[in-house]
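Encoded as structure tokens, here's the structure I'll be asking about.
Every protein chain but one is kept in place in this view of the complex.
Chain IDs A and B follow the sequence of writing; residue 1 opens each chain.
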Amino acid sequence: MIPAPFEYVRPTTVEEAVQAVAEGGEDVKIMAGGQSLIPVMRLRLAAPETIVDLGRVAEMRGVRDEGDALVIGAMTTHAEVITDPLIAQHAKLVAEATETVADRQTRRRGTFGGALAHADPAGDLPAVALALDAELVVAGPGGRRTVPASEFFVDYLTTALEEGEVLVEIRVPKLAGDWGVRYEKFNRVAQAWSIVAVAAAVRRENGHIAEARIGLTNMGPTPLRASATEAALSGAAAAPDAVASAARSAAEGTSPSSDLNAQADYREHLVQVLTRRAVTAAAGL
Amino acid sequence: MTVTEDAATTQVQGPDKEVGKARKRKEDARLITGRTTWTDNMVLPGMLHLSVVRSPVAHARITAIDVSAAKESPGVVTVLTGRDLADEQGSIPCAWPVTPDMKNPGHPSIAVDRVNHVGEAVAVIVARSRTAAADAVELVDVDYDLLPPVLDMEEAVRDGADLVHDDLGTNTSYHFVFDAGEAGTGGDTEQAFADADVVVSRRFVNQRLIPAFMEPRSVVVQPQGDNYTMWSATQIPHILRVMLAMVTGIPEHKLRVIAPDVGGGFGGKLQVNPEEILALLVARRLGKPVKWTETRSESLMTAHHGRDQVQFIDVAADREGNVKGLRVRLLADMGAYLRLITPGVPALGAFMFPGIYKFPAYRFECDGVFTNKVPTDAYRGAGRPEATFAVERIMDELAVELGMDPLELRRKNWIQSQEFPFTTVAGLEYDSGDYDAATQQALDLLGYPELREEQRRRRESNDPVQLGIGFSTFTEMCGLAPSRVLGSLSYGAGGWESASIRMLPTGKVEVVTGSTPHGQGHETAWSQLVADQLGVPFEDVEVLHGDTAVAPKGMDTYGSRSLVVGGTAVLKAADKVIAKARKVAAHLLEASEDDLEFTGGKFSVRGTPGSGLGIQEIALAVFAAHDYPEDVEPSIDADATFDPVNFSFPHGTHVCAMEVDTDTGFVKIRKYACVDDVGTIVNPLIVEGQVHGGLAQGIAQALYEEAVYDADGNLTTGTFVDYLVPSAADLPHFDTGNTVHVAPGNPIGAKGVGEAGCIASTPAVVNAALDAVRHLGVSDIRMPLTPERVWRAIHQGGDGGDRATAGSNAYGGAQTETTAGVSTPQSALGGDR
């Protein structure tokens, strides 16, 4: 299929991008890597009037170290994320989850920011951003603002981005201390979206789990934190039984959908198993 | 790959023989460099592009169609509806009326006043560009008066069910029966069951699949005066030509059909497609060349599907495990219409349910049932995978019931090697084989004892990952087919194949085959056959095919028939060439024909070494035609047509070791080993490749693929996001081997290999998964074995149940309301998965 016709704008700075979005009319769509957008447009499930392509906004690409956080440009591709030394050092969970996204070619074009702004509940990176307490820097006609990940994902394919706003970069706090991480993804075939996935970061201290952060993929219209499990793990013994026990509450507060791959109750079961596995691995057990 | 050759039955090939050599394929040169001629590559001056407006509803009356806006759309030349074409479109032909009273509602290429499945054509846009044609689709406004969709076969055959076609008064197209007692090929089935110690009955669902060839269908039609040339991505240019003539009334000799490079078919391109008819009608009406190329979504939604049977199967046995009878009742989903061989697919399977076992009694009944879904038709194996699945599954269930090892039970009942040829209870004469030998070799390849030991350990330790081993000891009927047998089955045509050999003046050889390939490697294998037979270099042979003007007669490629039937025709033509050349050679060598021997491409007079004349030289001699015998024509070219007298029966043993994660239900093939006996192997590289590809598709049926319709009759597996064709990362390494028992029915000794892997593997995989979890109380899991189904079967009992039918994400066919959210500004940054 061929997309419906649209106007095409290709800004080279964030400022130009914001302006282009403002001038793009009623139905403007921002394109990052386009790896979800172009197929949807080819199927004519989306037919925007204007496409603002961020592909040439150089300042939105790359990773920099800002002391206690890494700042990842929204237009940094998945392939760049996977091979970035700063991410490998300070945000390994991001790299681990990104490696599971789609396939080699898609990762060459798809971007970190695009995946977050698309907010597909089956996408892998929103849960990671949530688990790591990332902050999303957004530019709009009124200037820039920062939205915590916990407030960014509003609903199915819906974020806190206001009309006219562009996601510019993502601040990912470095994990200080003895952290282990794991992204546990469950799907039926290799290049598929997650049926359920669990992003876990676990800090160990003196044989105990001092802190656990757990993000859940595809357990509701938005990514979620497994808060009950996190609480149960806080201060728990770093032992398989304790982890298994805590993982049993991983489905609390979730509202997964039913589709071809899984009905809701099965997802609720899966998330417990995957949480146990992710935390166990992250805790080095 | 390992090959065990049984010296007693194997055709011994000399070291310089082409047959048996792993020749790299001639076809590859253009395919690996992108210099290919796919139909969609065709561009003709003034060519117009078609797009098809399709029904979004499964069952409805069309009350109005407004095409005015579409006609005004830029670049649109015209828009045609079913009303415009009603008088000339005829009906998509059904060549296999399996019973005399079969009900066939007729199959319009474009709906006139009713639609019967989602995706049915309701209007055709003709435009100057592909883009203009696509843009106008959404401007056609169709009013539908909805009718209740009929989607479930078991409900459809109940009294008072809603009807797909009211005028037929029933949803049952036909009731086909084969009863061995009545046919005189077996005992009384009811009596066998009455007398049996043990009866095991099961209901299996052989789910609907989509052939999903990689090259989307495409057709180009060029009208020139009253002649029409059609290029089509088809498996069957010859059959298509005949059918186009019958449907449209265009005289057959005014039609030329070309299948250029064709990107896979698997039965899915064994069809007379509505869009082929429409392209021809539009080209005729406008007098301009036209092209139609489908999108993948169109392909999944509207190209015919395969399988889709509910199988009720009963087996009777004594306590010692001797099988006494087999009873099969099928509901076979026809979909909304009967296409080319829709009704025949399950009927072909009827003869394969007894498998390799010596059932003394057998009865088969099948109801072909209409539903508001796209028609089913041939898909790799066509009837035989369904049969093999059912019999190989029920043999495992019987083994469980009897407390016997599943392999022991099989061994006890299968045909012994010394019993060939063996006439089965279904009346087929199995040609050759050795099931014991293939099985032993497969077990060795698998490392059977070690895996059984590991299975025991995992069970004892209550490991969350359990291991199972599953078997499939199968045979299939190939080499379709003896024309007289096809006639007795009411099939509309014969099963012969045609070949010609043209000896060019320079000694090069053109081989024309009627068997049209689409990935199988005919050009290479036929070259090997001819090189041996004529004694000419492999490189000197060119194989021509796929164009009715070049290869005017043929029955094309399907049913693992090409080498067995088409290859034999080539050999027969070569023999005729040699016979004709012999007369010329005798004349030129001034010797008696009887004194000539022909070896290595050369005629020589017995006892006079050094003298002689090559067949390639004779080709030049008859071209010059200055000196040739009085009583012959100056040509050594020859044609041959071969009609086999029997099917061929490849067989094999497939063994799968499967890990099942009982916590999640995820299944993973640990190891897969198979040994196939496909008779003489002309090219081991190609044979192994065919087995691999078949395995992938058979395993995919077991684990991944299913065409799912929602309650309204929408195909929710409408893209490759939800219709899961496995990737390299989802499939295991295969350990393959062969035994060789030549087929006595053709001079090559080949049995056919295209469908073997696909037919055999599915039950092996399912049996393996069940073997892993049977001790947990699981006795069946519906295909595909989604993790959810496996988990439910383990933890909730049953067979895993129905799947939810919603598409899995933003591309899911049925989720357009939710995906509308994609275009809201809130999710503005174009997503990247």
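Basically, contacts are C-beta pairs under 8 Å (C-beta built on N, C-alpha and C of every residue); 3 or more make two chains touch, one makes a residue touch a chain.
We take it that contacts and distances are computed from a predicted model.
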Between "SWIM zinc finger protein", "Carbon-monoxide dehydrogenase small subunit", "Nitrate ABC transporter permease" or "Cytochrome C oxidase assembly protein", which matches the UniProt record of the unshown chain? "Carbon-monoxide dehydrogenase small subunit"
Which of B:A437, B:L620 or B:V725 contacts the chain that the document leaves out: B:V725
Which listed residue, B:V660, B:L695 or B:L715, touches the chain dropped from view? B:L695
Given the full complex, what residues of subunit B touch the hidden partner chain? 24-25, 27-36, 38, 40-41, 130-131, 212-216, 261-264, 266, 295-297, 518-521, 685-686, 688-689, 692-697, 719-721, 725, 727-731, 733-734, 757, 811
In the whole complex, what residues of subunit A lie against the chain that is missing from view? 1-8, 10, 34-35, 38-39, 41-43, 51, 53, 55, 79, 102-106, 108-109, 190-191
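FYI, only the chains that are shown with their structure count from here on.
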CA centroid of subunit A to CA centroid of subunit B, Å: 43
Which subunit A residues qualify as touching subunit B in the complex? 1-2, 4-5, 21, 27-40, 43-48, 51, 54, 74, 78, 101-102, 106, 109-120, 122-124, 154, 156-159, 161, 163-167, 186, 188-193, 195, 257-263, 266, 269-270, 273-274
Contact set on subunit B toward subunit A in their complex: 130-131, 134-135, 138, 295, 297, 663-664, 666, 704, 708, 716-717, 719, 721-722, 724, 726-727, 729-730, 786-788, 791-792, 803-812, 816, 818-833
